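The structure follows.
Every protein chain except one is present and positioned as in the full complex.
Chains: A and B, in written order; residue numbering restarts at 1 for each.
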Amino acid sequence: MISVVTSRRAGQRVGRDGFLEVLHAEWTKFRTVRGRLIGMVVAAMLLLLFAVLTGVSSHQKGAPPVPIGPGSEPVTDSFYFVHQPVSDNGSITVSVSALKSSIPKGPGDLRPGLVPWAKAGLIIKQSTRQGSPYAAIMVTGAHGVRMQDAYVNDTAGPPGLVSGESPRRLRLDRSGDMITGYASADGAHWTKVGTARVSGLGPTPQIGVFVASPPALDGMGTAGSVSTAVFADLRVQGGRADGRWTGDQVGPRSPTFAGYPDGTSGSVTGSDGRLTVTGAGDIAPAVRETLPTGGTLREILTGTFAALIAVIVVGALFITAEYRTKMIRLTLAANPRRSRVLVAKATVLWAVTFAAGLVGAVLAAPLGERLARSNGVHLFPVSSLTELRVVCGTAALLATAAVLALSVGAIVRHSAGAVTTVLVAIVLPYILTALPFMPASAANWLARVTPGAAFAVQQTLVDYDQVASHYTPYNGYYPLAPWAGFAVLAAYAVVCLAAAAVLLDRRDA
Amino acid sequence: MLRRTVGMSSLRTAGAPGIVVAGLRKRYGTALALDGMSFTVRPGVVTGLVGPNGAGKSTTMRVILGLDAVDEGTALIGGKPYRGLRHPLKHVGSLLDAAALHAGRSGRDHLLWLAHSQGLDARRVEQVIEQVGLTPAARRKAGGYSLGMRQRLGIAAALLGDPPIIMLDEPFNGMDPDGIVWMRGFLRSLAAQGRAVLVSSHLMSEVQDTADHLVVVGRGKAIADAGVADLIAAVSGDRVTVRTAAGAHAMRVLVRAGATVAATGRDTITVSGWPADRIATLLSQNAVPFSEVSAHRASLEDVYLELTREAVEFRAATHTEVSR
């Protein structure tokens, strides 16, 4: 009897289920092998090293400044503008009877083509300075009438294409800061498309017609385009204007504007309210492809890939080394509830890797950003909340990948096999998405279903419906939301850990 | 047990002087692993390399095999450094770590690649497998072998080149009693064939019935290098134990005759400096009853403890105090 009581007391003394003791034992095992600690330090250092490398290897000093919109985001603000200053309230109307686009197929070989977001219409804009506030109503190549303002806002109007038989009439009314856009098929019945409050228009904003023609998607890349629109019945009512129209290219040299295709240029011809205007460029938020020299936080943290290798090696060895030395038998003899050993290992590994990753990312992100900015690189802006998400997400990604490696290591009981499996599963999808013939659908599929989906946690770029671009993982746009992508990796880790626990229980040690 | 094999006689007549280790010195960081290790292993004799763990036995063997480099000194096989041998397994057969196998390769295939590395063929492999009694398990994966089977496989590998020198590191480790008996007989038969046999152990009892010659190692050097009989004599001195109920009477008689006597038990006394037969004669002449007169023999265990007392590196502090 006494012995029974004693053993129960002893059981109580080590905690209700003794998990903390297992955890403590695994932590002691982890920290007493120097190579593992070195691996963790190396992971943190790699994050830092690559941030510095990315920061110093980019040189954009002397390049024209990136235009910044009212929301402090980089924008494309390059287009052909036929304008005059107009003060006071009033309205402007025009009829658009044609919008035709051309895409170069080779040097000097310009072919007619469809540019879905080619734009022609009316705009009221503070000045011809890039990034200044505006509101505009326009017909587009394939998306009907749109009313846009502040670069990021986009409202759909009546659909349909314009032609000589069915011209589209557009109107902008100004009342103080309030700009209202209308569209009409006949000039008698007007449909209100939208209203925008545009602050900062100033006493004499520029008003007039514009043509923009963004790059068209061409395979894996983009090709510059140029568009020509025919306007008629251009009238300004109310307001004080001097009546003289001037044609100008807004933002001819800009990091967000690739310029006109060879042999073309912006122009305006005609008179008496009938104008033929040719233009290129766009009035829109900048995306990765339109601002190729821009930097992102993801690129600064590119060392994540290198750090992954270090933590995956450490994670796999944390269990496979025990199999190799047969120490696993001692471990399991000390803790016969085997799945608990595995969970304790995973917990210790996750926590240590997260801490190392966090230290690395917390130091790397601001340092890399500072270095890149001092070299004149424009970084796509991120809120401090987003930066926190990226930094914590990077640490969590590393930690979860290490646990996945531990689980695979427990399943295959072979270090090289485990390291390769996990590394290939996480890193190879990313490389495959960058191949020129990999269609976006395949790339996005890979970024949804493979453990590599977790890199979504590092994305800081926003995709816009009104900007045609390759929103692919390669360009920094992931099909899944940040934490949803992370959840894919976490699901792999949890499933593998569960499978490893079952196998550990069933197999002889 | 051991079948005589072709080529043996020619190797024996080569008259190779075995292994000559001279002045090995090796430092790992601050720790001195070998500190002037010197000894010789002769043909036809089983030489035991004994000493506590960490004394430098395994390091010496790795140096002899050209695996580890030394800072000073030489280890020569028949006058040549190991790394200069053309087919080393035909000169020295060795077993360092019986567990050093690929778990997925069968015992036979393990021997096969070794044979191929020496230009030998599969027939020789079958011979050594039979010689060590591993035939039933030879085609199974080595990962499933017991410790004893791994030892036998390691011995087979050492015999593969039919070498004049055999070197085994802790061959008795993990062997069952049957295996230990087999191993002793086997080592003796190897020496009887004229081979030089070097066997290391940290337990004297394992080699005392096997070895003819002992090299006792401590702190990286040989602290004794002698035949087993000489070593025992050196430690025992010539003491004789007398068992008698009339202890006081016996002591008086012996002291009167000039012997040095000490009472060592309730009914035993120890006599130094006199041979046993002379003591027996003296006691009989003086009508002292006795039940036993025997020459005292120190065991090898005593020799070992005596010699390594100073050389043990990791002895607990309290233990040291007690023993001094």
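General remarks:
Definition applied: a residue touches a chain if its C-beta (ideal position, glycine included) is under 8 Å from a C-beta of that chain, and two chains touch if they have at least 3 such contacts.
Quick note on the criterion: contacts and distances are computed from a predicted model.
The chain not displayed here is annotated in its UniProt record as "ABC transporter permease subunit", chosen from "Anti-sigma-E factor RseA", "ABC transporter permease subunit", "Cytochrome bd-I ubiquinol oxidase subunit 1 apoprotein" or "FMN-binding glutamate synthase family protein".
Only one residue in the set A:Thr28, A:Ser57, A:Ser166 or A:Thr246 touches the chain that does not appear here, and it is A:Ser57. Residue in contact with the omitted chain (choice from A:Pro167, A:Pro261, A:Gly295 or A:Pro479): A:Gly295. If you put the hidden chain back, the residue from B:Ala157, B:Val261, B:Leu282 or B:Leu307 that touches it is B:Ala157.
Which of B:Ala31, B:Leu67 or B:Val181 touches the hidden chain is settled by the complete complex: it is B:Leu67. Where chain A meets the omitted chain, the residues involved are 50, 53-54, 57-60, 219-220, 292-293, 295, 299, 302, 305-306, 309-310, 312-313, 316-317, 320, 324, 377, 415-420, 423-424, 427-428, 430-432, 434-439, 441-442, 474. Within the complete assembly, residues 62, 65-69, 82-85, 87-89, 94, 96-97, 99-106, 109-110, 112-114, 116-119, 157 of chain B touch the chain that is not shown.
Definition applied: only the chains that are shown with their structure count from here on.
Chain A and chain B have CA centres that are 72 Å apart.
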